[in-house]
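Removed from the display is one protein chain of the complex; every other protein chain stays in position.
Right, subunit A next:
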Amino acid sequence: MSVTGPVASRIPPNRVIPALALSALVLVWLLDLGTIQPNRIVAGTGHGLLSSLGWIGAGLVTAVLAASIVLSMVPLARRYLLLLGLTGLSLAALPLLLEVFASRHLPEDSPYARSSMGAGFWCLLFLLSLMLIEILGRLKTRRSLQLMLLVFVCGSWLTLLRSDGLESLSLVREFNGQGGQFRQALWTHLALAFGAVSISAVLAFVLALKMIRNTAWRRPVLGAVSFLQTIPSLAVFGLLIAPLSALSSAFPVLQSLGIRGIGWAPALLALIAYSLLPMVRNTFVALTEVPESLADAGRGMGMTEGQVFFQVKLPLALPVIIEGVRITTIQAIGLTAVAALIGAGGFGSFIFQGLGQAAMDLVLLGALPTIALALLADALLTMLAASLKPTSARS
C-alpha cells in the first residue's frame, strides 16, 4: 500500500464522498439530533449535537465524518474498502447515539417521557446511506456482499432498538403499545400484496400466451391493462365499493365469506388490476423476444413444442418476467398501504390512524416498515433476476 508517484496519479480523488460528508457535518451540527417529549402529545424540546451527546460523542461523530473526507481524498489503493468499513460500522452503530442521548436527557421520574430522533439524526442517516451507496458503486461489489451488508446493518439496528437503553424511544414505545397489532398488520400487508402479485402473475401468464398465439388480442389487452393503471388508486378503491356492497347484499353467501364493499375484497381486486400492466407487458415482451433461431435449434434437436417452450423459451424469458414481478411487488406493497383507507388493514392503518390522531410516531411506525418491505422485496427480486440471467446463451 505504498504511495508511489504513478499509483497516486492513477487514483483520482473522490469528490462525491467529501461533498456528502461535509453536508452531513454541517447539518448534524446545525440541526437538533433528538427531542425529548414529556408525553405522547405534548411537543418536545430539541437538543443539538453537543447537548445530546456531550463533548466525547460529538467529537466522535465529527471525527468519523472528517476521517471519511480525508480517506476519500488520499490516493490509497484500498481507500474504498476502508471507507466501506467505516461507513458500514457507523450506520450499524447509529442507534447508539440515541441511546447515549436518552441516557443523558430522559427525566428519571416521568415514565411517559419519550425520546425521538431529530432532523439532524435523519440527515446523518440519509447522508451516510448515500455515502454507502456511492462506495458500493465504486467498489463494484457483488450483490451478495451488498445483501450481507444490508443484513448486518438492519440486524444491528433491530438488536439495538430492542435493547433496554432505547426503550424510551418514541418509535419503540409506539411499537410496544401496539403489541400484537404490529404482527397482524405485517401479515395482512404481506398477504394482500403477495396474494395480488401471485394471482396477477397467473392471469398475466395466461393473457400473454393468448396474445402470442392470437395477434388480435394484443392491442385490446395492452390497452385495457394500461387504462387500469392510469386510474389513481384512491379512485379505483372508491369505485369498487358500490358494486361490491351491492353484490354482497344481493348474495348473502358472499357476505359470510367476508366480501363486502370495504375490507380486503375490494383491496385485493384493485391490487390485482394494478398489477396486471407490468406483469402482462414484461411477460409478453420476454416471451416474444426470445430469438426464433434458438427455438428452431431446439426443434432441430427433436424437442416437442412443449419442450421448446419449457426448456428453451421460458428459462430465457425468466429474468425479464422476474423484473416484471419486481416492479409489481414494489407497487403492490405501496398500494396496500393506501388500501388501509378502505379498511383492508396492513401498515397503512398505522399511517392513517397516526395522521388522524396527529401522533407522528404512529405514522412512522406504519411508514418505515412499508419502505423497508419495498426495499427488501426490491433487493431480493433484483438478486433473483440477476442469478437467473443466462451467462453465455445471450449475445
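As a working rule, a residue touches a chain if its C-beta (ideal position, glycine included) is under 8 Å from a C-beta of that chain, and two chains touch if they have at least 3 such contacts; residues count from 1.
The rule is simple: contacts and distances are computed from a predicted model.
Taken from the listed names "RNHCP domain-containing protein", "Outer membrane lipoprotein-sorting protein", "Formate dehydrogenase" or "Osmoprotectant uptake system permease", the protein name that UniProt assigns to the chain not shown is "Osmoprotectant uptake system permease". Set against the missing chain, the residues A:Ala102, A:Ile351 or A:Ala385 yield one that touches it, A:Ile351.
Among A:Leu125, A:Ile241, A:Leu254 or A:Val285, only A:Ile241 touches the chain left out of the display. Considering A:Val64, A:Ala113 or A:Ile342, the position touching the chain not shown turns out to be A:Ile342 (whole complex).
Listed residues A:Ser52, A:Ser248, A:Thr328 or A:Thr370: the one in touch with the omitted chain is A:Thr370.
When the whole complex is considered, the residue among A:Ala119, A:Leu190, A:Leu209 or A:Leu384 that touches the unshown chain is A:Ala119. Residues 14-16, 119, 130, 133-134, 137-138, 230-239, 241-242, 245, 261-262, 330, 333-335, 337-338, 341-342, 348, 351-352, 354-355, 358, 360, 363-364, 366-368, 370-371, 374-375, 378 of subunit A touch the missing chain (whole complex, contact as defined above).
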